[in-house]
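Only a single protein chain was left out; the remaining protein chains are all shown in position.
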Amino acid sequence: MENDIVQMKNITKIFGSYKANDNISLKLKKGEILALLGENGAGKSTLMGMLSGLLKPTSGEIIINGKPAKMENPREAKALGIGMVHQHFMLIPAFSVLENIILGDEPLKAGRIDYKKAAKDIEFLAGKYHLEIDLNAKVSDITVGMQQRVEIMKALYRKANVFIFDEPTAALTPQEISQLMKITHALSEEGKSIIFITHKLKEIKEVADRCVVIRMGKVIDSVRVAETKEAALAEMMVGHKVNFAIDKKEVNQEKDIFKIEKLSVEAHGQLKIKNLDLTVHSGEIVGVAGVDGNGQSELIEAVTGLRKCKTGTIMLNGKKIQHQSARKIAEAGISCIPEDRQNVGLILPLTISENLVLKSYYKKPISNKGFLNYKKINEDGRRMIKQFDIRSQSEKELVGDLSGGNQQKVVVAREISAQPDLLIAANPTRGVDIGAIEYIHEKIMEQRNAGHGVLLVSFELEEILKLSDRVVVMHEGQIVGEIDPRDTSSEELGMLMAGKQQAEEMGEIS
Amino acid sequence: MLHSRSLKGLAVPLISIAAGFIIGAILMLMFGYDPIQNYQNLFIGSLGDIYSLGETLRNMTPLILTALGFAVSSKAGFFNIGGPGQYLMGWFGAIVFALNFPNLPTVLLIIGSLVCGALLGGIWSLIAGFLRAYFGTSEVITTIMLNYIALYFINFAVKNWLASKGSDSSPNIVKKASLNTEFLQKLTNNSTFNWGFFIALITVFVIWIYFNKTRSGFEVRSVGLNEVASLYAGVNVKRTIVVAMLVSGLLAGLGGAIDGLGNFQNISVSNNLPSVGFNGMAVALLAAENPIGIIFAALLFSALQIGGLSISVYSNTPSEIVDIVIASIIFFVGIKYVFEAALAKNWRKKQRKTPDGGMDK
Partner (left out) sequence: MSLSTILMTVFSTTLIYAAPLIFTALGGTFSERSGVVNVGLEGMMIVGAFSSTVFNLSFGNVFGAGTPWISLLIGGFFGLLFSLLHAVATVTYRADHIISGTVLNLMAPALCVFLTRIFYNGKGQTPVIDQSMGNFTFPGLANIPFIGKILFTRTSLIAYLAIFVGGASWFFLYRTNIGLRLRSVGENPAAADTLGINVAKYRYIGVLISGALGGVGGAVMAQSITLNFSASTISGQGFMSLAAMIFGKWNPMGATGAAIFFGLAQSLPIIGGYIPILSHVDSVWFQIAPYAITIIVLVIFLGKAVAPAADGRNYIKGK
């Protein structure tokens, strides 16, 4: 009992009529690394929001260092030694690293900020915990990995004893991940306690001592990691046996549907795509793996006509499509499920049926001499709601009122019903519930099985390996390797993603 | 669902109006004026007889049009504060046309003047739209700047080109160019009520159709609600922005042109921007940019302004009290979140009492 640094007792949190956390209890020892495992929406972030003072529990008690803690705001949580490293970094891009770290706890000298003293203190901590950071750089100019180290340093600078890492590996390269693991162990060895929020089983095995599994707002179990198998953890997380296999039909994959040759694309004055070649055949799903920010978004934007190509050709069914408008490209037969459905894929304050015609409203029979036929729009809407199993009140319901999974179904319905020759899917299942994930995967497979091409861009390696017929790896705007998903492990894929050329690796192996 | 939404939509403006009048009353009490007597005078002075009614309807005409103009740009996601400048340009354009072609047949003269005014207003707003679409320049700033450029330019033009030496006003337009006919004068006891009012009503209807039934209106709404998603869906966003700002300026310009032909019959040098441009914004905000709602909001504000004149005639209460009421109303519209939150709470309470009436959201 003595060395329980954090105790959360019977915590319940209700938002409106929705119970995000239901009677959750949790303990954390000094120096312990505790994994908090659960799916998106299971209630992990809500729970940690309360521990870090951002949210107040509806009922229940938080005890820190043996004393009941009333945490009304983040400042009080911080004073009790709780440090949160958010999934979406809480940094100010326009400020320097140093300013970001000291913000809110600035050392003063004669009324002004004592930047020298601050830098000295931080450099000492950085040496102790092997956190490599550049204090004078602007946050907008540093890598994602360094941004994370800045977040960790922010907590260290505030003398945190308990670190909450919220999905810390989501945007990191495998190398950066292993560096993070080292830092995590170093913190634990210095007696700091860590809560590691994740839904990735492998990371838990690698780093955690103990694992608490949460599902639908309730604690399912608390287990010692060393004694538990990954499959068992997965089952606890999801609530049923997880089936990793998917049905792949043999289809004719001879025809080149889509071909990119020597494509270069610029963004913000930098060359983001360099001389890239890529082909998608009929009946084929080509997975594009890679760490976020290596040119995937620019590739999609270039293909869909949202960004200018500097050089090179993009061909669909043998016809050049680059330098055409987004609308012309869509008409030529390319559909796209964008990564960010709420801001890019949908217009939330419009109705479901309006969103469903977002790419076809200007064509007959919906548009006639500049006027829209709303009767037809709503009829089509009703039909597609049925066909794609979109759970909603009516076709006139606003898309913003739907759940994440159903919103994504609206996007999928619109894009697939355009009967594209090439479907681009960018992280199509990010942030949707398990049921919808399976449904969306099925729909993507259907496209393939019908002999169309699919380009799947995803940061989830599992998803890529599961669906793709062929996987290419993007690094710094280039394709650095191609693998067969049937006989490649995610480790190998990880090496490629980190920029290791396939050729060198081959050389090392042979 | 839809029913309760439209009810809620009405609740905010109604509460705001009531609160605005209460603020006005409190202020009058503080300085020893009789709010009830004043509000009564205000009502009689604006709607009490056929003459006042004519004045109120005439005064709401440009309000409707500048409000519609603001609403169109706002639906496209832009804050067009350029109403005053566009209105001025419209007024100027109509007078210039009418003065230069006095021998045209009546119908052509009037249509020509109105079109010329609307176009000048449209071009003025188009500049801001173009800069926004192609250079990303904030339309809030450019329209403010364009307001003052219009003001000083028109002052200069009136003085140097239109007015006779030493005068600050242009000559009057020929009688047949006026929208204020003898028939309407007789009907409304010699008020300034003119045909412009009906043009404004027709325009409201056209704009309603535009937003709700046309392809271009759908594009404007889409771009306004989510520019990125519209771009991704293949909408030509830049063209849509330009179109929306053009339409917006056309409307405000038409408002100025109608006022020029129907109300003023000439144009004068002015020290300040015309308040009708800003009041049009207020009207649109109160109406939540709904074209039909704009008619009612414009009626209210117009009645306040016309009635305000008689406040200071029948008592020594400064007529500015009505402007304070108007500003207060918009303040309350601005903080509508407070009322919406309160209403939502109330609504949830009722829901809990009748569990069957609930929905899964």
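Before moving on, here are some points about what is shown:
As written, the chain order gives the labels A and B, with residue 1 at the start of each chain.
By our rule, a contact is a pair of C-beta atoms (placed from the backbone, for glycine too) under 8 Å apart; a residue touches a chain by one contact, two chains touch by 3 or more.
In this text, all values refer to a predicted model and were calculated from it rather than measured experimentally.
Taking the complete complex into account, A:104 is the one of A:68, A:104 or A:191 that touches the chain left out. Of the candidate positions B:141, B:187, B:202 or B:313, contact with the hidden chain is made by B:141. For the chain missing from the display, the contacting residue among B:9, B:102 or B:334 is B:334, taking the whole complex into account. Across the entire complex, the residue among A:74, A:349, A:431 or A:451 in touch with the chain not shown is A:74. Think of the hidden chain as still there; on subunit A it touches residues 49, 52, 54-55, 73-76, 78, 84, 86, 90-95, 99, 103-106, 108, 111-113, 154.
Against the chain not displayed here, subunit B makes contact via residues 27, 31, 79, 81, 131, 135-138, 140-142, 144-146, 148-149, 152-153, 155-156, 160, 271-273, 278, 281-282, 285, 316, 318, 320-321, 323-324, 326-328, 330-331, 333-338.
What we mean here is this: only the chains that are shown with their structure count from here on.
Distance from the subunit A centre to the subunit B centre is 46 Å, each centre being the mean of its Cα atoms. Residues 16, 304-306, 325-327, 330, 336, 338, 343-350, 354, 358-359, 361-362, 367, 370-372, 374, 393, 396-397, 401 of subunit A are the ones that touch subunit B when the two sit in their complex. The part of subunit B that touches subunit A in the complex is made up of residues 1-2, 213-216, 218, 221-222, 225-226, 228-236, 348, 359, 361.
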